[in-house]
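To start, I am sharing the structure in question, which I have written as structure tokens.
One protein chain omitted, others in place.
Our next item is chain A:
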Amino acid sequence: MDMRSLLRTLEHATLRDIALVCLADALVGASFGAISVSGGLPLWVPLAMSVLVFAGGSQFAAVGVVLSGGGALAAVATGLVLNARLLPFGFTVADVLQGPWWRRLIGAQLITDESAAFVLQQDDGRRRRAVFWTCGIALFVVWNVAVLLGALAGGMIGDTDALGLDAAFPAVLLALVLPSLTDRRTRTAALVGAVAAVAATPYLPAGLPVLLALVGLLFAGRPAGGAAGPEVADPAAEEPVSKEAVR
């Protein structure tokens, strides 16, 4: 894991792309820190989450549930359902983490949407390893520093509603999720789920309406490429998702 040989293995364009992703994530991280602390959470919460959870979407989601008055367990369940998508990413990058056990344990924490996407772009084994560790380590450092700076800045903000910061939280999430809504079935599922969640909000304890949105999965359809496959309907395939939801 010599950093210089990692960097030499990668093309200039790849390194530039990694830097751009780090920059974008730094802004998301700073917003996360600022919104958490200005919303009333103690400083250690966003910092501990960023080091230990290290998955931006779920961090925002869990804090969002809690700041809207939801219970801690609802926040955990929401974050876990979101992070269940890391499961397939782990299988995608498994070849990169072959080797001593400590490498797998450390590397696993660095699996993110971004590092998995960079690995997918490379075919050669050496490059896959290089891009994974470079992107993973860079993101981990940048993300945590950005969250710290954002959290310190967030502590200095007075009236958050007067600044419209309550709108910043859904705005960040919307910007994060839009690129994954290109598929029509995903859009339908998301729309059905959102309507269900909003409609249930007056009646359910805070935090649960968002989990109720998972009924939208009934409209998820089949994988785009797999429609022609001989795959039989497998109700068990849906199990892990719903199990996470009630944890």
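Observations, loosely collected:
To be clear about the criterion, contacts are C-beta pairs under 8 Å (C-beta built on N, C-alpha and C of every residue); 3 or more make two chains touch, one makes a residue touch a chain; residues count from 1.
Rule of thumb we're sticking to: contacts and distances are computed from a predicted model.
When the unshown chain is looked up in UniProt, the name that turns up among "Autoinducer 2 import system permease protein LsrD", "Branched-chain amino acid transporter", "Ferredoxin" or "LLM class flavin-dependent oxidoreductase" is "Branched-chain amino acid transporter". For the options A:33, A:57 or A:154, the residue in contact with the chain missing from this view is A:57.
Looking at A:19, A:120 or A:198, the residue that reaches the missing chain in the full complex is A:198.
In the full complex, chain A touches the omitted chain through residues 24, 27-28, 31, 41, 45, 48-49, 52-55, 57-58, 60-66, 68-69, 72-73, 75-76, 78-95, 97, 104-105, 107-109, 111, 161-178, 180-181, 185-186, 189-191, 193-198, 201-203, 206, 209-211, 213-214, 216-217, 220, 222-226, 229, 231, 234, 237-238, 240-241, 244, 247.
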